[in-house]
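Dumping the structure here so I can ask a few things about it.
With one protein chain withheld, the remaining protein chains of the complex are depicted in position.
Every chain is named by a letter (A, B and C) in the order it is written, and numbering of its residues begins at 1.
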């Protein structure tokens, strides 16, 4: 993403607020692909082309902007995600939350 | 994320529509951290704790749900993102889009 | 919203990009209230307090920022929504789309 951006001289557009709006745009496109699918058929329907391909592309766009934001903010996204997952594992002990969704995970 | 989910028997909650809503929730928390910051000070302000830590945590949550969605849909997120970036490089030739934001990138 | 904003001298924060990020934050909070509910029980569960009250509050926050954005952009939101609904009625004739979700409505 950094090379892609620099080759086009687009870094000037990539302040955090703009990148988050771009991320929101891609999340919106992902949401639109699923909005009217029956919840219990979504995995199956999204498993077949052309929907499967489109879902992958929108997820890729979400990741690309997330990674770009991490670059702009000098955040090691892989590292913080590993640490966050470890802290979530402590916050939601498996024994206490087995089969129970926390109000907000 | 798969192990974390299975240990808690949470896979039953992780249909695609629910996971996208969870992703939206985390993107919303990320947006809230930046909403009132001056655009041209956002990188600097988000570079100092405690904001830096909180931004990293929200980005981690976004990534965690995106990766979990990819797992549920059996999508190789790294692979499709590489391919998407390559196709974007063709779609937006550096020479044609130098310094010019496409209407939607 | 305009009076509320002016009394607090908050208009300086309300440029469109910031307001959309604030809107995204509220949509995220709304999404979180529903994310783990079974789809076919969501209406019933959200019909009982305290969830009913919280859902109403988050929807109110979404509307408040949307109305504020319309004010900042000098857009007559009620008028454009009526016109948009009329154009959607033409675009999706009832006879052609009866019981069929358009790919994107």
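Everything below uses one rule, namely that contacts are C-beta pairs under 8 Å (C-beta built on N, C-alpha and C of every residue); 3 or more make two chains touch, one makes a residue touch a chain.
Since we're looking at a predicted model, the values are computed, not measured.
Visitor: Please output the residues of chain C touching the missing chain, sorted low to high.
Guide: 1, 4, 7-10, 12-13, 15-18, 20, 22-25, 27, 30-31, 34-35, 37, 39-40, 42-43, 46-47, 52, 55-57, 59-64, 66, 69-70, 72-75, 77, 80-81, 83-85, 88-89, 92, 94, 97-99, 101, 104-105
Visitor: So which bits of chain A touch the chain we can't see?
Guide: 13, 17-18, 21-22, 24-29, 31-32, 34-36, 39
Visitor: What chain B residues would touch the chain not displayed?
Guide: On the chain B side, contact with the omitted chain comes from 17-18, 20-21, 24, 32, 36, 39, 101, 104-105.
The definition used in the following text is that only the chains that are shown with their structure count from here on.
Visitor: Could you put a whole-Å number on the gap between the CA centroids of chain A and chain B?
Guide: For chain A versus chain B, the centre distance works out to 3 Å.
Visitor: Roughly how far is chain B from chain C, going centre to centre by Cα mean, in whole Å?
Guide: Chain B and chain C have C-alpha centres separated by 22 Å.
Visitor: Going by the contact rule already set, what residues in chain C reach two or more other chains?
Guide: If we look for residues of chain C contacting two or more partner chains, we find 17-18, 21, 24, 32, 36, 39.
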